[in-house]
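Only one protein chain is missing from this complex, and each of the others stays in its spot.
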Amino acid sequence: MKKSVFLGTVAAATMIAGMGLAQEGSTLAQVKERDELNCGVNTGLVGFAAPDASGNWTGFDVAYCRALAAAVLGDPNKVRFVPTTGQTRFTALSSGEVDVLARNSTWTFSRDTDLALDFVGVNYYDGQGFMVRKDLGVTSAKELDGATICIQTGTTTELNLADYFRANNMSYTPVNIDSNAEGEQQYMAGACDAYTTDASGLAATRAAFADPENHIILPEIISKEPLGPAVRHGDNNWGDIARWTLNALIAAEEYGVTSRNIEELVRSSNNPEVQRLLGVSDELGAMIGLDAEWARRAILANGNYGEIFAANIGEQTPIGLARGLNAQWTQGGLLYAQPFR
Amino acid sequence: MSDTHAQTVPFVRDTMLPAASPPDRQSGAIRWLRENLFSGPVNTVLTILGALIIWFLVATFWDWFAHSVWNASSLSECREIIAATWGEGARGACFAVIRERWNQYVFGFYPPELYWRPTMTFGLLMVALAPVLFGASLTIRRVVLGITAIVTLAAMMWLGVPAGWLAFTAVVLAFGFLASERNIAWLLPFSIVYPLLGVWFLWGGTLWGPIFVLAGPVLGWLAWRLLGSRAPMLGVVVAALVTILFWLFLAGDAATDAQGLVPLAIEPVRSDRFGGFLLSLTIGVAGIALSLPLGIVLALARRSDMFLIKSLAVMFIEFIRGVPLIALLFVASLLLNYFLPPGTSFDIILRVIIMVTIFAAAYMAEVIRGGLAALPKGQYEAADALGLDYWKAQRLIVLPQALKISIPGIVSTFIGMFKDTTLVTFVGLYDPLKSMSDAVRANIAWKGIYWEPFIFVGAIFFLICFGMSRYSMYLERRLQRDHR
Partner (left out) sequence: MMMTDVSVPANPPFRLSMLIHDRRYRSLTFQVIVFILVMALFWWLINNTLQNLALLGKSFDFGFLFQRAGYDIPQTPIPYTADDTHLRAAVVGLLNTLIVAVLGCISATVLGVIVGVARLSKNWLFARLMTVFVEIFRNMPLLLWILIIYAIFTEILPPPNAYRGEDPAWSMILFDNVALTNRYTSIPTLGMTNDPGSLDLGARITFNWATIAFIVVLVGGWFARRAIRNHAQSVQDRTGERPTTWWKTLAVMVLPSLFLIWYFGLHLEPPSLQGFNFSGGLNVSNGLVALWLALTLYTAAFIAEIVRAGILAVSRGQSEAAFALGLRPNRTMSLVILPQALRVIIPPLISQYLNLTKNSSLAIAVGYMDLRGTLGGTTLNQTGRELEAIVLMMLTYLALSLIISAGMNVFNASVKLKER
């Protein structure tokens, strides 16, 4: 009996030790105090966020987290990646379990308002598409009447799909799946005629097939999916840091600042915009509670937006996504960083 | 002479015939077959049906198993090897994935240079369990501790353990042996300290944390000793207060200060590095260790005379038993942060352990309540007649018997809980069955491999659960005191 009582107390003790004291103050102060950034990511979507065999995270979203950690804490490795499912992601953010959520989440009205999130920008302009087998003989999503469609539950794609088929007066049978891995399995086995998710995800999935040439992504993009990092309502300074870190990465590409030439540009650039960005002139960092070199570190962590894109999901990677909408505005894309001034 | 005699007297046998061996159909294998397999039409049909089932299973799966490949670096390489060895179109299992991802399945994302720590923790767990589980038989203790010692030490050396820790493990194991031979009760202090030690081994950090956690109850006990003789009830209250206040206000700072004075820390490992069977075993063992005492308390509360206590226990047990574990896990991952003071957040593994514990404890309480109810009323009355107070009666008379009766139920609750640890996949933890296999399949080399991970993980679960159930049956027979 004594032993069981003891075990109970141990449980309580571990619980108290594990709880940590209630955190107070701004998110920035908490992150600095903790000396670590908690970043919510996908449980595993190759190219965006996935752990390798030894648990090191890589991907497009992961790179953003590392840049943010570098800007705030000075070390891109001071990040704890919290894998979140479609169900748990927003709660993890609003409960304070993560400081920033970079989990290819779509910026929508209700999430921005009702769920009390603040999306700080768009790091990937996406849209929902369909992938089918070539031998099905379908060339347009309009021909999918009566099809069986694999769809991940708990995402905006579910709503878009319902809306699209309704608007076009077509019927379909949804096959609900739990994760992208399962979606691939079902689609590969032919359990559904079409697989629908964000076009980037489709490309990543298709790229990983043994026979990508036998699958096509239909031309219709049925929704707008601006994916971006999000923070909690209520801490505007932290939101600013997250927003401008993203902007710094995008602006760096626009001004030709890469992780390779950044040291040189710090010394020699006479473009005032670059000087301000890199903290050579005008102490912009102080306005968001950081030092002058914050953006320099963010860019050095994984390179600028273009480098991150190329390294994780670009055309040279197995995922092979073209820049498309995600090119700089000067190249005909939608990326348009607000001026650093 | 023989002639005449033959005419006068009919044949008379004057010697015994040697016993003839029974007819072929009534002896040996044939008789066994007749009795056990072909004793009647129904039985014959069943036998044929059984043989057909076995034949079907073997015919379907034999070539797949026989063509197993254990050495390859990707699924396509596996298929090439199979095609090259067994001809085009042959199918075969690719267990190479297990070989290649073994560490990932066993340790999850635990830092590879620290793999020896979970190994050591598990080896020492066996020592800590010896007085509790294997107390009954010296032979079993010898076998278990012997195998544990060999396997643990060999695995730790293979994994590159620092010499100091190897020596520490060897010393503890040797002490375990000594205690097992001389007096198993010597190990009890180790069993009591083990939960804290295990937590420290797995998660690392400073040793001062566990020490000060332990200091809380010790201070409480001192307070109880001081006051207990005069006012037992007050003593208990003060002891509890002292412990809780110490934990809440002193332990954390004291541990930090002590660490500053005398650094006693090993490399910390965070919860997100846990995965695979390490995660299952951590949650399982912690849940088992915590749910049994909680279950006993709940069962006693449910049988209490006090109306309020009883109804609280009933409400709690029925509520927990009425909802699926998945819902409770979602509470752990989604809602627990609502119920705690704003800004608090604590480890997801700990949250899951708490929920799994509560879940198992409610079932445990019902099992133990059954044991309490099955105990003859005379035992309670005898305890009262001896003048024992409530707690003494429970501790000395009632619980030892009731728990013994409940062993099968308790163990099957444990088994159920251990199997349920796979559900943590739905709150984003890397369990070996689903999340880890998905992570393995996320790699292009192993995309599309389904059956081999299922079979591997299933086999490990089967071994552990089947072992537990067999051991409980053995224990039950051994502890039986009546009907000798």
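Letters A and B name the chains as they come in the text, with residue numbers starting at 1 for each one.
To be clear about the criterion, a residue touches a chain if its C-beta (ideal position, glycine included) is under 8 Å from a C-beta of that chain, and two chains touch if they have at least 3 such contacts.
Here the structure is a predicted model, which means the values were calculated and not measured.
*Asks:* From the listed residues B:L46, B:V132 or B:L241, report the one that touches the chain absent from this view.
*Replies:* The missing chain is touched by B:L46.
*Asks:* Could you tell which one of B:T121, B:T152, B:N337 or B:N443 touches the chain left off the display?
*Replies:* Checking each option in B:T121, B:T152, B:N337 or B:N443, the one touching the absent chain turns out to be B:N337.
*Asks:* Can you tell me which of A:C192, A:A248 or A:L335 touches the chain that was removed from the display?
*Replies:* Considering all chains, including the one not shown, the answer is A:C192.
*Asks:* Which residue among B:R351, B:K434 or B:K447 touches the omitted chain?
*Replies:* The single option touching the absent chain is B:K434.
*Asks:* Touching the hidden chain in the full complex, which residues of chain A are there? Just list them.
*Replies:* These residues of chain A touch the chain that is not shown: 86-87, 90-91, 94-95, 110-111, 114-116, 145-148, 153-155, 158-159, 161-163, 166, 172-178, 182, 185-186, 189-193, 232-234.
*Asks:* Please give every residue of chain B in contact with the chain that is not shown.
*Replies:* 35-37, 39, 43, 46-47, 49-51, 53-54, 231, 233-234, 305-309, 312, 318-319, 321-327, 330-331, 334-335, 337-342, 415, 419-420, 422-423, 425-426, 433-434, 450-451, 454, 457-458, 461-462, 465-466, 469
Here, only the chains that are shown with their structure count from here on.
*Asks:* Within the complex, which stretch of chain B touches chain A?
*Replies:* 76, 101, 103-104, 108-110, 112, 188, 191-192, 195-196, 199, 209, 213, 216-217, 243, 247-248, 251-252, 270, 272-273, 275, 289-290, 292-294, 296-297, 330, 333-334, 337-338, 340-348, 350, 354, 357, 391, 394-395, 399, 426-428, 430, 435, 438-439, 441-444, 447-448, 450
*Asks:* What part of chain A is in contact with chain B in the complex they form?
*Replies:* 1, 3-24, 43-44, 46, 50-55, 80-85, 87-88, 91, 95-97, 179, 181-182, 184-185, 188, 208, 210, 318
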